[in-house]
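Notes follow the structure.
All protein chains of the complex are present and in place, except for one that has been dropped.
After this line comes chain A, so read on.
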Amino acid sequence: MFANQVGQNTTNPSLCIKCKVNTGRIVVRHAVYCKECFPALLGSKVKRSLDSHINTKSETSRKKSLKASGNLLIGFSGGLGSTVLLDLISKIYLSSRTEIESEGNKQRGGKDHPRNEPVWKEASVCYVEISAGFPGMKDRTDKIRLLVEEKYPALQLIPLRLENAFDRTWWDKVGRNVTSDATADVTSEDLFLSTISDDFTPDPIHKLRTYISALPTHTAIASATRILTRLLLLHTARFTQSSHLLLGTSLTSLSITLISSISQGGGFSVREEAQEEWNPGSSGAIRLVRPLQEITMKECSMWAWWNDLQVIGKEAYPGSKLGIGALTKDFIVGLERDYPSTVSTIARTCAKLAPKVSAGGICVLCERPLQPGVQEWKSRISIRATTESPVDPPSLLQSLTPYLCYSCHTTLTSRSSKAVSNSASTSLPLPMWTSAHLLDYSSSTTDSIDVEIQEDVKEAGADVWLTRKVGADEMKKATGDFLLE
């Protein structure tokens, strides 16, 4: 696009659209901004995305001060989005506190004035290191720690590791109920469950690697890494008594995630990709907000450049460029250059979407809404098995499938013609929260639901169907009379 095509100023297209005085320095979706007006533009976009979610109840009066019910946790990956998010949040919401601490009681309105109260009592930064899951990757925790300590000394860094998702010690630390380790059999679409005895519990890194190697595609690996990271952050937010978890998803990243997630069967939780409220049960809901969701990657890049922010970057793991997510990213980034408004159209259109039916619980793996009846639908439209799976011992308790959302079930079971896994592993260790949910279900909910359903069916005079896995011998015995010799 050339100088005479951009800008909405009819007099001088290179003048800033906001102050109409300075020469423009950046083009944002056909609008030109100068370097002086650019920070205000980004600040207003962040406040627009975040302010309405800070107070527990959305305020009718705009004058009411912002006060969160808990602490703040910021997810930090070292990438461009989260680097910019950390900088903007600390400048917009947390800087007044630093100033108050350093300048004594000089603030306007006195120290007790509501305006000078911090929005969040405490703020922390959480980084999830994924290197243990992928041999050969470098651990960057020290780099991240150095950056946070140097640049944001008021913020506490909480370093996590992806293997914490399978770590009972971590699970105990974040204060959740004790659970036993469970695994799922990925050779079957039913994902039959088994429990691991406490005497034989492999270390979390081994479990993480087994989990990754049992996944069928590159897309599934990328998706699983995202889910584990998100849940680790949410459980940490709960542990730190945070009311808000902020992630640095830019408009470009959001559009990529939306398209990628829908293409992987995540349409039912399309609203949660932009903003979600996670309810851990015992304490209040935690709001996961993406304050950069109106800011493009180009704006983030310009902000980082003009403010001399160090972007550590994310290291790519082997195969990360091959999944649906990476292909969608290439497509959307190209689209953003050729048609700058289309990327925001994706996000705006998806914001208008809502599921037709209400959720029937939550998925035990990703903890997002579960679409009721999805497995029945899936069984009608797809081929459920292509090979005969080995017969399992009769000790198997139940299947994981009914408790998974469509997207998670597809992630675990949808195989591509090019198999990614060279491991013979068929047993998928489950994250701690999944095991905990299953334990809850098996102890109470499922039994009562099953009984209720069976009673309803009996009342209606229908047959009671029970789905269970049978061996080849048993099957032959049952059908033997009908077979021709």
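In the analysis below, contacts are C-beta pairs under 8 Å (C-beta built on N, C-alpha and C of every residue); 3 or more make two chains touch, one makes a residue touch a chain; residues count from 1.
Operating definition for what follows: contacts and distances are computed from a predicted model.
K.L.:
Choose one: "TBC1 domain family member 2", "MAD2L1-binding protein", "Ubiquitin-related modifier 1" or "DNA sliding clamp PCNA". The correct choice is the protein name in UniProt for the chain not shown.
P.N.:
The chain we cannot see is recorded in UniProt as "Ubiquitin-related modifier 1".
K.L.:
Looking beyond the chains shown, say which of A:Glu129, A:Glu336 or A:Glu367 touches the absent one.
P.N.:
A:Glu336
K.L.:
Tell me which residue among A:Lys91, A:Lys314 or A:Arg415 touches the hidden chain in the full complex.
P.N.:
Here the residue in touch with the unshown chain is A:Lys314.
K.L.:
Hey, which of A:Cys126, A:Met297 or A:Leu412 is the one touching the hidden chain?
P.N.:
From the options A:Cys126, A:Met297 or A:Leu412, the contact with the absent chain belongs to A:Met297.
K.L.:
Residues of chain A in contact with the chain that isn't shown?
P.N.:
Contact residues on chain A toward the absent chain are 1-3, 6, 14, 23-27, 32, 35, 77-82, 248, 250, 252-253, 297-298, 300-302, 304-305, 311-314, 329-330, 333-334, 336-338.
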